[in-house]
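The other protein chains are all here in position, but one chain of the complex has been omitted.
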Amino acid sequence: MNFVLKVGVSALAMAVASSAAYADDSFWKEAAKPYQDVTLRGVTESTPPSNYIREVLAPEFEELTGIRVDIETTSWDQMYDKAIKDMEAGTGIYDMIYIEQDIVYSYLSRDFLTDTTKLLADNPSLKAPTYSENNFTTFANYFRGENDHLYGIPMEAFIKIYLYRTDLFNDPDIKAAFKDQTGRDLVPATTHAEYAEIAQFFTTWGKDHDMDLWGTTAQAHTGHPASWYEFFESIAPTFGIYNWGIDANNNYAASVANGGAMNSAEAKEAMKWWLSMRDIAPPESNASTWTEVGTTFGAGRAAQGLVYGENAGWIAADETKSLVVGNVGVALPPLQDGILDEVEGGTGYIGYYDGGAFGIPATSKSQEAAMLFLQYIGQDQVQPDWAVAAPRVTNKTTYDDPKVQAMNDELGGYYDLLRDKGYLFAGAPAYPFHAQVREATAPILYEILTGDLGPEEGLDQMAAKAESELTDLGYRK
Amino acid sequence: MQSNKLGWILLAPTLVILFFFGVLPFLYVVFVSFHQWNPFAASPEMIFNGAENFRRIVFDDAFLNSLGVTAAFVVFAVFSELIIGYLLAQAFMKEFPGKSLFRTIHTLPLIMAPIIVGSVWKLMTTPSIGIIPHYLDEWFGITMNIGTSAPVAFMTIVIMDIWHWTPLVTLTLIAALVSLPRDPFEQAQIDGANKAQTFWHITLPMITPAVVATVFIRLMDAMRTVDEVWMLTGGGPGSSTRFLGVHIFKEVFPKTNYGYGSTISVIVLYLTIVVCWLLYVSMLAPRKNRKG
Partner (left out) sequence: MKKRNPLLTTIFWIFISLLTLFPIYWLFVISVKPAVQLFSTPDLIVDNPYWGNYTEVLGNRLLRSYMINSLVISTGNAVLCTVLGFFTCYALSRFQFRGKESIFFWTITNRMAPPAVFLLPLFLLMTQVYRIGDFTLLDTRIGMILVYCTFNLPFAIWTLRPTIDAIPRELDEAAYVDGASPWKVITEIVVPLCRPGLAVTLILTWVFAWNEYLLAATLTNFEARTLTTGLSEYVTTTGTEWGIMATISVFTLIPALIVFGLVQKHIVAGLTFGAVKG
């Protein structure tokens, strides 16, 4: 199959639009009557799920209701900035904004968002019969406020998973050589030690056979926060360091001396392990963000690696972009001993549950009409085609759809993993200062990556910097 | 001479536009620079904190580092552009076959958007798969990794800037050389001056205004470079290419630190003005005054 992930898929748009004659058309037409001259404006990051909204769902909604929807898609940094400027200044440009899971707590802390639960409760005539908050997977809980009300309608959700090359892992020569060398069978790793062994094996194998092949990937850019995210969201938790090692219940302590864990022995071990993997990853890793990690894997340059779920789809199934189509397996990330039990027991998480939602800024002048659109994209009925065009699942019933099931097989069981093991993953910690602390500490991490700072010393400095930034921001007293 | 009223009428639109889009925003930035303001701090409103931001900036290692690398970048890039631009301009003064074609080719980089230049150079220099590291390794066995080596990243940006902006320097210097009077050179030849003497005593003094004007434009633009560096290295490895433009961008965009970011901007603007003013006064203004 050749996925249509791209923009400008007008043929697909037409096909879906014509088949979208749902039984409850009358509700939408009726509910939309007061808003005929409204134009809804939304801003989102230019990703396949968002492009699907712009190219397919928005035109469909407009045809059904007569309410025009303009979606602005832009880059990752710009998306935050534009939404924040609009809401901070109270301009009311946007009726809908993309809320990345990691910024939702910042927005909630400033009351930037409209309470959708309350909006629907106050306006029963707006409530679509096909929309229910119960339709969403647990990912929706990240967009609930303290009153347990929903402030954003989930539109994409992924987990960062362990990808490995099934063709290499099943190659008889390789299997034999691996067994020979290590005395155990070549199967996806469950612990860091196993992962490192496999990584080392493949990097050597690539060198010996003059192949462009390495044993692991690393999202280790030395000037972009992607590396910061890989460490704190994907590596540190598997060593038992959760929430960036900052203790929110203890005056936001980060350093061990004050009761935090950012520079704990486990964190330092995690850092050293990550650096050792980075050293045997392809040379571009030091200039790799999430994008390039996906590309590296898709180009067949890595035997295994941690890759964002957003990218799993095209890596596994889009032959216009990927050289490893059909050869991708998915598994849970490798862990230290005892972490899985700990997480199963309700403490911590093993990786990042990534994604975002559409919310209505409190400053929007067309909140009711926007609510209609958000319900429209939150319906179970629109999900399967959306999930096929841009692999993301936000509603429980989507997993059971035959089209999604078929795709699950192509993606090596990624959707099964998301459904069955999604609870082991978590979104960003509930900090309103997400980007601030990240940016304050990231330059030190870059220096650790370049080798200008040792991992231990570097983490000590990062913990101290995090605390001083939190003091400056007024969170740490 | 006509009345000054006409003069003011001619000036008015420029002054009005620059007032509304230059001065007012600037005053706002100055106002904010005396405040602590981060919309995601525990207290999100603007809080007046006097000169605290300005006091802090003096001891801010990140800012000082950024200032240092920017200064190094500006010096390296602008000097190289000046020298290469001058040599090429001199070369263009001679007649040779295909001259206008070569001159057109030489001006092409000028028309590329900085964000595109940054993207192309990023793809060309991606470690191991970019074409430059690939052939350096294959032909010369040299490993070039822009993600780990600070000097390599820095020099790549300098070379990229030279590639992008030398044409502007060449063009302005050609213009200056073309307009030089012939007589002094003929006289110098008669007096038996050698090439170096001719350059130092005749050419250089006469093209100084053009050189200063060019340096001025390049200096202003290099001090505020963002797009290319943002695309190519994002300020890395470490903070080795975190130039002032990038530093301010990171401070006010992801970090939403509007108060302190404004302070840095005010200081940077002030420094740029001082440097340019010194250049301007020392090199150009006296000349103009003498004439006027």
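List of remarks:
A and B label the chains in the order they appear, each numbered from 1.
Assume a contact is a pair of C-beta atoms (placed from the backbone, for glycine too) under 8 Å apart; a residue touches a chain by one contact, two chains touch by 3 or more.
The structure presented is a predicted model; accordingly, all values stated were derived computationally and were not measured.
Residue B:L108 is the one among B:V58, B:L108 or B:I190 that touches the chain missing from this view. Seen from chain B, the chain kept out of the figure touches residues 1-2, 4, 6-8, 10-11, 13-15, 17-18, 20-22, 24-26, 28-29, 32, 88, 91, 94, 96-98, 100, 102, 104-117, 119-121, 123-124, 129-131, 134, 163, 171-172, 174-176, 178-180, 206-207, 209-210, 212-214, 216-217, 220-221, 223-224, 226-227, 244-245, 248-249, 251-253, 258, 261-262, 264-265, 268-269, 272-273, 276-277, 280, 284-285, 288, 291.
On the side of chain A, the interface with the absent chain consists of residues 5-8, 10, 41, 43, 45-48, 70, 72-76, 78, 81-82, 85, 89, 91, 93, 212, 290-291, 294-296, 298-299, 301, 308, 310-311, 314, 319-323, using the contact rule stated above.
The rule is simple: only the chains that are shown with their structure count from here on.
In this assembly, the C-alpha centroid of chain A lies 38 Å from the C-alpha centroid of chain B.
Touching chain A in their complex are the following residues of chain B: 38-44, 62, 126-129, 133, 143, 145-148, 150, 233-239, 241-242, 250-251, 253-257. Those residues of chain A that touch chain B in the complex are listed here as 77, 80-81, 84, 88, 106, 109-110, 220-225, 282-288, 292, 299, 432-433, 435-436, 438-440, 443, 446-447, 449-452, 472-475.
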